[in-house]
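The complex appears here without one of its protein chains, the remainder shown in place.
Moving on, here comes chain A:
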Amino acid sequence: MSTPANNQISVKLVLLGEAAVGKSSLVLRFVSNDFEENKEPTIGAAFLTQRCTIGDKNIKFEIWDTAGQERFANLTPLYYRNAQAALVVYDITKPASFIKARHWVKELHEQAAKNIIIALVGNKYDLTLDSESGEEIEGARKVSRDEGQDLANEENLLFFETSAKTAFSVNDVFTTIGEKIPDAVAKKGSSRAESNRIDLSAPAQTDIKESSCSC
């Protein structure tokens, strides 16, 4: 097992978004570089970890993958509490999921840690392309790239369009968040240290059991 590097950082990241937009699939792609066609819906929430080296930093992502169905929204505050990063995911072929994404962004701005890094992710990019020709299928896309980008600009979010199925842009999402993290940590300072049980200034944990990064 790898010995933790001196500058290892734990990042608590939470995924939010409507049911069946591909939250768990994004995580599966990132953590195991795998894809399952019919993934069971997440009940409550799932937890996964992944280590990455981004630049000179060793980042351990602690990922909370939440259930998407509306009624599970009651439970999500349990998970995004103390989160340093969030992926708000929608399905670019489902306009309703984009509306839901807006709501999640609002919720996070109001309730989550002040300097949380939020990435807006439009998933299922593969569905808008013809698998043979690779050309755009007319009418398949229901949320334009501009709409996503506009919301991201408005709310100061990172923005990506991804495909968990083809792995398109998935790692970019996490690496970009990883790159952003140290700045955020520096800004947070002492105010959040008490409430956060992931103490970033403490030495890295020594009894880590998770398998090391596969990416």
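For the reader, a short list of remarks on this structure follows.
One rule holds in what follows: contacts are C-beta pairs under 8 Å (C-beta built on N, C-alpha and C of every residue); 3 or more make two chains touch, one makes a residue touch a chain; residues count from 1.
Here, contacts and distances are computed from a predicted model.
For the chain that does not appear here, its UniProt entry gives the protein name "Rab-GAP TBC domain-containing protein", which is one of "Translin", "Cullin-1", "GTP-binding protein ypt5" or "Rab-GAP TBC domain-containing protein". The set of chain A residues touching the chain not shown comprises 19-20, 36-45, 47, 49, 62, 67-75, 77-79, 103, 106-107, 110-111, 197-198, 205, 207, 209-210.
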